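A short write-up of the structure that comes next.
The complex appears here minus one protein chain, its other protein chains still in place.
For clarity, chains are labelled A, B, C and D in written order, and residue numbers in each chain start from 1.
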Amino acid sequence: MIRVYKHEDGATRIVESVDPAWLTAGSGVRVWVDLDQPTPDEARVLSEVFHFHELAIEDALSELHHPKVESYGDYLYLILHGIDFRASEHCFSTKDIDFFLGAQFLVTVHPGVSRSIGQVAGACSRDERILAEGPGMLLYRIVDTMVDNYRPEVEKLSETLDELENEVFEKPNPQLARRILNFKKDISSLRQIVLPQRDVIARLARREFPLISEQLAYGFRDVHDHLVRLADEAMFFQDRITGILDAHLSAVSNSLNQVMKVLTIIATLFMPLTVFTGMYGMNVPLPHLPGGDGAQFWWILGIMLAMSIGMLAYFRQKNWI
Amino acid sequence: MIRVYKHEDGATRIVESVDPAWLTAGSGVRVWVDLDQPTPDEARVLSEVFHFHELAIEDALSELHHPKVESYGDYLYLILHGIDFRASEHCFSTKDIDFFLGAQFLVTVHPGVSRSIGQVAGACSRDERILAEGPGMLLYRIVDTMVDNYRPEVEKLSETLDELENEVFEKPNPQLARRILNFKKDISSLRQIVLPQRDVIARLARREFPLISEQLAYGFRDVHDHLVRLADEAMFFQDRITGILDAHLSAVSNSLNQVMKVLTIIATLFMPLTVFTGMYGMNVPLPHLPGGDGAQFWWILGIMLAMSIGMLAYFRQKNWI
Amino acid sequence: MIRVYKHEDGATRIVESVDPAWLTAGSGVRVWVDLDQPTPDEARVLSEVFHFHELAIEDALSELHHPKVESYGDYLYLILHGIDFRASEHCFSTKDIDFFLGAQFLVTVHPGVSRSIGQVAGACSRDERILAEGPGMLLYRIVDTMVDNYRPEVEKLSETLDELENEVFEKPNPQLARRILNFKKDISSLRQIVLPQRDVIARLARREFPLISEQLAYGFRDVHDHLVRLADEAMFFQDRITGILDAHLSAVSNSLNQVMKVLTIIATLFMPLTVFTGMYGMNVPLPHLPGGDGAQFWWILGIMLAMSIGMLAYFRQKNWI
Amino acid sequence: MIRVYKHEDGATRIVESVDPAWLTAGSGVRVWVDLDQPTPDEARVLSEVFHFHELAIEDALSELHHPKVESYGDYLYLILHGIDFRASEHCFSTKDIDFFLGAQFLVTVHPGVSRSIGQVAGACSRDERILAEGPGMLLYRIVDTMVDNYRPEVEKLSETLDELENEVFEKPNPQLARRILNFKKDISSLRQIVLPQRDVIARLARREFPLISEQLAYGFRDVHDHLVRLADEAMFFQDRITGILDAHLSAVSNSLNQVMKVLTIIATLFMPLTVFTGMYGMNVPLPHLPGGDGAQFWWILGIMLAMSIGMLAYFRQKNWI
Partner (left out) sequence: MIRVYKHEDGATRIVESVDPAWLTAGSGVRVWVDLDQPTPDEARVLSEVFHFHELAIEDALSELHHPKVESYGDYLYLILHGIDFRASEHCFSTKDIDFFLGAQFLVTVHPGVSRSIGQVAGACSRDERILAEGPGMLLYRIVDTMVDNYRPEVEKLSETLDELENEVFEKPNPQLARRILNFKKDISSLRQIVLPQRDVIARLARREFPLISEQLAYGFRDVHDHLVRLADEAMFFQDRITGILDAHLSAVSNSLNQVMKVLTIIATLFMPLTVFTGMYGMNVPLPHLPGGDGAQFWWILGIMLAMSIGMLAYFRQKNWI
């Protein structure tokens, strides 16, 4: 789908197609072209009207690219990643959003609906002034929205982390290892998403490109600041999940220890008793304990109890029970 | 709450509001405006009197930002983190303190009471000369106090570390894993707090900004030095806690080993005896041992004792007991 | 084998040998010499016709070199690694491909058939224009093909990773450790292959060498982008395989725990019963339980059942079963 | 304590106090002031005679600072760490030594007796020429002595490491974990001490400061070389101690394995025998084995021996015994 927003003489209108004349310097027109999963036909506007570099167009129309910013003389080509968190699959996923920024135009290309683009497009149709501020400001608004959309997902991660930490100590269970592993994958994804975008935005904030005005650079510095914070949090999460994994292994070991202590206590209590009763079951004349025949059984029971109590006292002293 | 300290003609007074005229070069006035959890009404001074950049004001009034220093032409905008250690929760926490530094003014914004600001404000009301040294010197005093306030908390961490190290060897207990995990989180927090602030202060100490005089740079070099030391200590703590965790795992394994040795010794002692008594309990004619009928039992007991002593000697030789 | 592609006056022909006159500036000839496992005789063209530096020739003819790019004045010498994945051996392996790039010529040297060179050579014979674009463009085409050939192998790695992850939780088996180890080796190889090539291509993309035109640099920027992505994926794979190894160890520990619980439950159930039956097997007068002689056995059985049920209830409460 | 060494007209004398006139350029006097745990009264010489910067004096008189070098215009301020190894506590400890180096003076400040300063002071009183070479050369001599004093302590570490490595395999014992942990702390300390000093000396060796002559820089390059080697050794030690810890854990696991094998062998040998004897102890008519009544017992014994030998053969084949 292709959508064209044109601003001229203080009015923003949605038009059908782009007139190359608008792009000449001094035309006073500002235009935003949004290509949402463009058909090959729609995509032809990139080469035929805007004359972008062949390699950039190829990148924009294919998927799975690394965030980057490249200057092609009088326009910039940016790839950024919008978040697309699918909670059910426990894995951050992202969608490429490609931007071509010129002095008078912004072209955005994305494979399917993008929440951030949608939000800014909505604002843009309601408020005439937004496109009036120029395509750079529009780019900043979209990027700012994209980065803000990361925040709630990161909050969810933080909550999951607290849960895992509690569970590992309170109610350990065999599913924990898998959930910890999945969480680690999420953290890795988050870092993989955030770090290259931070570097791209840093280049915009440092004003490496003359298309970025000083006013705009203040904005990108702010976005950069958010991305730095996200990268920091990802690192902090990684530290914590490593700690949780160690704690989990230590909990498993401890639990094994506990089980083995129970086993040892049981064996130590009953094995001597088995031998003892075995001895009194031997078919040889047995020594007579004090008292009459009826007292024999009770004497034996008494000795067995005494042995058990002695063992238990020994374990208590060793702090096993 | 808003508090305004005004210095003019050698006298420092607390006044009600800020007069924009004071901010013109050559007015000879020096002013410190402290906004403690400002109401929207109070916050309006930032935009209406000082004309700070919109994004900077937004950052200053919201929470949770990354330490940074940014130049906006004739004033600097700094975010630093004051410590707010809540011992009960085993986690360093911090409060943003925001600074706007101009040639004639310092504006501080913070969400709730700040110990460091309080200490410097106290000194400022008692001593006329402090504000007279200029807003840069005032900034240095506040930052220096903030960094000094980290020291006692770091000492506490160091003591906890010594305790954990002792406990892991002297009286291991199942709670240790959790305490080690919590300690690791504290260390991570400390590094996350200190490192970006170290970089911010380094930029001030390197005199990247003309607002920082050489005399002031000496001061910030000193603060930087403290932060470098804190960062070093955090790294050293991390090394040590990793070692403690390894030692804990090794202690658990060793303890498991001990338990298993006890079990094995018990089983090895009593299982053959069980079989032995079992054999004498069989309902078949048994071989007659030397001596009369009464001696049979004692012969059997003797053989069993000899077997046990042999086993124990074997274990002793294997260094198990 | 030696193959020479010559382009002159808009026509590309395959010729027998290289005429040194073609290499003079202004000759208008463009030539690609491909040496596939050259005999010493064939290799002499490098020194006698092209007069390359002795050390570069030595490197080109020997194997196992580190990717690099070196300027020797009016020509560049590059070593890159083409992939040669032998699935059966679970290990990435590579073949050196050496390039000499001059203003009018490209010389490629490789030990045995190279898929990438073959693909480009095929295109080159079919399409006259390819060599017409100059030797730099030809180099770019070969390098681009080489890097594209990495992609399917990396996809295979990604699938193997998903498999391993599933197996470690669903059907753990003793062969897993070996497969994880082999996978780690593959990842290491991948990084070892990709990182130095990324750095070589980055130098071309940065236009450190005047032989690389701006148009060409756009191409190499694109290749660089692919290599950066591969390097990122290798890092991500490494993170994941580390997680899988941890999960495997945790699974083994958990399984040990389960086994031990079974053992402990069995011992705890039957050891007291053994002692109990042993007591009733003693050759001493036994206490008479309520009921007639025939009821004795059933009373004993009842007591034993009650003991077992009690034990099981205890384990249930401890969440062991 | 304050000690002043004054060199004038080729003669070195120990004098009572410092005359500010000596410090004027062209006075031809060279002076070394050594402040050993100075009283506040003695410390006043720093501010009143030498007019050092207030913050530098504060740092010099307090303890626990990070090694650094700072230029204050016509003098340098250095903090370095002398070693103070207390073998009993298994931990490197250090003492700050502070230096103020000017064109005509060297001031050293240290908290208590310093071995290195003592050695150089001794040489200085015996040999007139030492102070004649200028304060820079004196600084170099002290620093060189300080770094040389690290060597024997590092040798001790290396020996301890060899011991630990042997013990972990030859005679593992529960105290090993603690000793390994202590050793790791020592290594961390060593790195923490050496790395920042290496960087300080590197700045002197690079001649960043005009006070350091070329001749002097050769000397500091040599000292830098020693510190680089120490840092390398610390890294190497860390690698080795990590390996030793892994070996220790592996040794504990192996030992557990051995214990469990013994237990399993014992159980497997005797449990079937227990059942077998139990069967012949049942109060039901038993099948008659070949031979007379007296042969029954020996038949049973033979069967039991055969069962045991079979089990042992099975274990031998499994390589357990």
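Brief remarks follow.
In the analysis below, a residue touches a chain if its C-beta (ideal position, glycine included) is under 8 Å from a C-beta of that chain, and two chains touch if they have at least 3 such contacts.
Here the structure is a predicted model, which is why all the values come from computation and not from measurement.
Touch, as defined at the top, links the missing chain to these shown chains in the whole complex: C, D.
Taking the complete complex into account, D:256 is the one of D:2, D:103, D:256 or D:295 that touches the chain left out. Across C:2, C:177 or C:202, the single residue that touches the chain missing here is C:177. Contact with the chain that does not appear here is found for just one residue of C:53, C:115 or C:207, C:53. From the options D:15, D:43, D:195 or D:286, the residue with contact to the chain not on display is D:286.
Where subunit C meets the missing chain, the touching residues are 53, 55, 59, 64-66, 68, 70, 72, 174, 177-178, 180-181, 184-185, 188-189, 192, 196, 245, 248-249, 252-253, 255-256, 259-260, 262-263, 266-267, 269-271, 273-274, 276-278, 280-283, 286, 293-294, 296-297, 300-301, 304. Within the entire complex, the positions of subunit D that touch the omitted partner chain are 165, 169, 218-219, 221-222, 225, 228-229, 232, 235-236, 239-240, 243-244, 246-247, 249-251, 253-254, 256-257, 260-261, 263-264, 267-268, 271-272, 274-275, 278-279, 281-287.
Assume only the chains that are shown with their structure count from here on.
Both copies, subunit A and subunit B, contribute mostly unmatched positions to the interface they share, with under half of the numbers common to the two.
In whole angstrom, the spacing between the mean C-alpha positions of subunit B and subunit D is 25. The mean-CA centres of subunit A and subunit D are about 40 angstrom from one another, to the nearest whole unit. Subunit D has residues 281 in contact with two or more other chains. Touching chain pairs in this entry, ordered by label, are A-B, A-C, B-D.
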